[in-house]
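Yeah, one chain of the complex is gone here, protein chain that is, but the others are all in their spots.
The block that comes next holds chain A.
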Amino acid sequence: MSDNAVASASTSASEHDALAELTAPVPEVGDGGPEMVQLLTPEGQRVESTEYDHYVQDLTDDDLRGFYRDLVLIRRVDAEATALQRQGELGIWASLLGQEAAQVGSGRALRPQDYAFPTYREHGVAWCRGVNPLNLLGLFRGVNHGGWDPNEKNFHLYTIVIGAQTLHATGYAMGIQRDGDVGTGDKDRDAAVIAYFGDGASAQGDVNEAFVYAAVNNAPVVFFCQNNQWAISEPNERQTRIPLYQRARGFGFPGVRVDGNDVLAVYAVTQQALNAARSGNGPTFIEAYTYRMGAHTTSDDPTKYRVSAEVEVWKHRDPIERLKSYLVHQKKADQDFFDALDKEADELAATVREGCLSMPDPTGESMFDHVYVEPHPLVEQERREFVDYHAGFATEGEH
């Protein structure tokens, strides 16, 4: 099947009813093509790969169950967050549904000294880095703009301006080079950066500039693009004429397409890219071919621009189901494991819910904190005015 070939819905909005949906032609849905690296088929069959097998051959059954656990838990957190938004507890939520393997596979390939620069949808990477999901919910609840310490888990703050973080990641990688933390051969020292972005961001000037800067500096950065097929309502064809991974060649570094719903393949490909970066061989572009199963955010309505038949095709490529099939058929996990995990997921969801509901609102005066490191007279003047203004109401109430 051809790349990125998604037939546009031929129906107008007014005709877009149930009947039209039933009679709409089944869209041609891209399958990633023969170049795509895959180690697990959608049915959970292990595919051999001379190039990538050795990156996964040392994974123990515990490791594999660990991947599965990550996938299930972050999907559960994501579902809970979507529910919390529907109940008015979050202002908005950007769901990662369908992209769990791309995020967990790459997130688990990172070493502690590596650094990740996310967009606003990398909940699965945050999970792998050990960032408390409540930090993420705080942003979407509107109590802060992120607020976690990026250096605690080497996981930068969510960046909402599309693609901007790719340049920050590249600069950070240039800093790693200057620190001499590349190519020493010490696996606890050599570090790399991973920059997440999406197919939509691939059109941004920032992303293309990041490619140039990374290339000419040979910076230890991995550009990890989750091609989830849709930039809100715009399909791949509105962003690119060629498969995204092929762009890397023009910038002078390798590009590889990986099945983004195959956690093993993502893990392997990301390992390879990170190793190259850490050892001084410069950047790699990874295109994780995946699908955004849900809406862009809870404010979006994908029924206006894509047909459900396309979603159905991708349901069969689910990242969790395929790993489960593999674990079951290879007898690497038993029913007790799955039952215990379901219970753990429910408990985690309950904790997240409770934590969200009990999150204190910030005080008004706190918005004057942290604008600058060093004092700024205008900020301090307005803080005093703000406090006095509100104190005036309190005094009024006493009379």
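The rule is simple: a residue touches a chain if its C-beta (ideal position, glycine included) is under 8 Å from a C-beta of that chain, and two chains touch if they have at least 3 such contacts; residues count from 1.
Methods note: contacts and distances are computed from a predicted model.
Chemist: Given the options "Ferrous iron transport protein B", "Spore germination protein (Amino acid permease)", "Pyruvate dehydrogenase E1 component beta subunit" or "Cytochrome c oxidase subunit I", say which is the protein name UniProt records for the missing chain.
Modeler: Listed in its UniProt record, the absent chain's protein name reads "Pyruvate dehydrogenase E1 component beta subunit".
Chemist: Please identify which residue in A:56, A:74 or A:167 touches the non-displayed chain.
Modeler: A:167
Chemist: With the full complex in mind, choose from A:304, A:376 or A:390 the residue touching the hidden chain.
Modeler: Final answer for the missing-chain contact: A:376.
Chemist: Looking at A:63, A:89 or A:209, which makes contact with the chain not pictured?
Modeler: That would be A:209, which touches the missing chain.
Chemist: When the complex is taken as a whole, what residues of chain A touch the one chain not shown?
Modeler: Touch with the absent chain occurs at residues 144-151, 156-157, 159, 161, 164, 166-179, 205-206, 209-210, 212-213, 216, 369-374, 376-379.
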